[in-house]
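Quick one: the structure is below, and I'll ask about it shortly.
Removed from the display is one protein chain of the complex; every other protein chain stays in position.
Chains: A, B and C, in written order; residue numbering restarts at 1 for each.
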Amino acid sequence: MSDYPPLDPDFENRIRKSFQRQSIMSTIGAELALIQPGEVHINAPYDKRFIQQDGFLHAGTITTLIDSACGYAAYSLMPADSRVLSVEFKINLLSPAQGDSFRAEGRVIKPGKTLTVCDGKLFALNDEQEKLVAIMQATMICVPAEKSRGFPAAVERSM
Amino acid sequence: MSDYPPLDPDFENRIRKSFQRQSIMSTIGAELALIQPGEVHINAPYDKRFIQQDGFLHAGTITTLIDSACGYAAYSLMPADSRVLSVEFKINLLSPAQGDSFRAEGRVIKPGKTLTVCDGKLFALNDEQEKLVAIMQATMICVPAEKSRGFPAAVERSM
Amino acid sequence: MSDYPPLDPDFENRIRKSFQRQSIMSTIGAELALIQPGEVHINAPYDKRFIQQDGFLHAGTITTLIDSACGYAAYSLMPADSRVLSVEFKINLLSPAQGDSFRAEGRVIKPGKTLTVCDGKLFALNDEQEKLVAIMQATMICVPAEKSRGFPAAVERSM
Partner (left out) sequence: MSDYPPLDPDFENRIRKSFQRQSIMSTIGAELALIQPGEVHINAPYDKRFIQQDGFLHAGTITTLIDSACGYAAYSLMPADSRVLSVEFKINLLSPAQGDSFRAEGRVIKPGKTLTVCDGKLFALNDEQEKLVAIMQATMICVPAEKSRGFPAAVERSM
């Protein structure tokens, strides 16, 4: 858990609703595993539909999981009625993404009124062992309620 | 096209075979649209199974397309029997990923015996118009033939 | 030059004044070489006071030059009385930074009311030749006039 108190006591419910609208999460079989202020974990199975040429989970799938974990970690500290979008992120791939399943972890390093910086990790899980597969450094933006009507035109102006 | 001559005259065929093994490409409906030495394009449709909470293509799907375009752009200049892996990349999301379809472009900026640096873009296509959605800066690594036996243990040692 | 018209006709003068306050620029002997809407170049000599262990310009000095070029490229399109700050950047080092002098180029890829994304390059200059040394992808933030009083407390709140 981060040291930052949530602005919206209903943050968990708000994250669950948003996660359900991210159809890619159900498509890849991902599930929310932890929701705390400033920290969110997402689990997903190994799935042969989302691999690269050597049978490892594709870097894009790894990214999908960590980006969503970071986005929701940031979103946990944002006000009610706001929206969250990824501004940018950078990922280093440390080991081949092999495993029975995977756990993405997103943590807020620095929350802000506009921008929130997060730290993300992906672990591969095999039997009792886990291995660090990738690390991410990400910037998320809060789109406040008054700008999120007329979405996405408003988003572009605010970006 | 880049200014770099391919080491392997059969690079196009080699890329097509690898692309077919990337099951995520057929899962998201992606197709190779251009293969030249140092430059590869990949097209994909808008698909509601791969969106985020606001209906835009998820940043992870955007990343999947650009990462593969960059990886194959790098791979076009690598020797026969080598393998290519993503070391790291950074992406900036510039506009909401809305469109009928998308085109990812990967270009080699600097090829190297071990590391190749690429530049990637994703465009959203609507009617006659196209719009820049995201840009990537990526590093790819060449795993030479002699190290790619006993994969992926050999990969890890070389990384 | 970018395709974006400046909001402030006095942008060149505003950039020159800011550059003079960046004491690091005179310390490393850097000079503004081009100022256009959305594009700024900075030149600097090779200087043995700013090298790394092998005699190349240190990656931090390379970064200093490209970051300032990108920051001022972004600033050229921002309103009068605003301030510019670097949010984040990523740099790839392509070749050893050897040369008689160096030219950093910053270009706006996507301007925005809050965030502006830039592309940066550093070239090493030797006799008649130039060589690409490094590339950067950067995000800059505009701190509007009303928030830039009480600086930097206001900066932190807006970040």
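We adopt the following convention: a residue touches a chain if its C-beta (ideal position, glycine included) is under 8 Å from a C-beta of that chain, and two chains touch if they have at least 3 such contacts.
This structure is a prediction, so every number in the text was calculated from the model and none was measured.
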item	value
Which of C:Ile35, C:Ala74, C:Ile91 or C:Cys142 contacts the chain that the document leaves out	C:Ile91
Residues of chain B (touch criterion as defined above) contacting the omitted chain	87-88, 90, 112-115, 117, 139, 141, 156-159
Positions on chain C where the hidden chain makes contact	18-19, 21-24, 27, 48-54, 56, 58-61, 63-65, 67-68, 83, 85-96, 98, 151-152, 155-156, 159
Contact footprint on chain A, counting only the chain that is left out	90, 92, 94-95, 109-110, 117, 119, 132, 135, 137, 139
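The rule we apply is simple: only the chains that are shown with their structure count from here on.
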item	value
Same vs different contact residues, chain A with chain C, by half of numbers used	same
Angle (degrees, nearest 5) of the CA superposition of chain B onto chain C	180
Between chain A and chain B, centroid-to-centroid distance (C-alpha), Å	22
Chain B and chain C: spacing of chain centres that average the CA atoms, whole Å	29
Chain B: positions in contact with at least two other chains	90, 92, 94-95
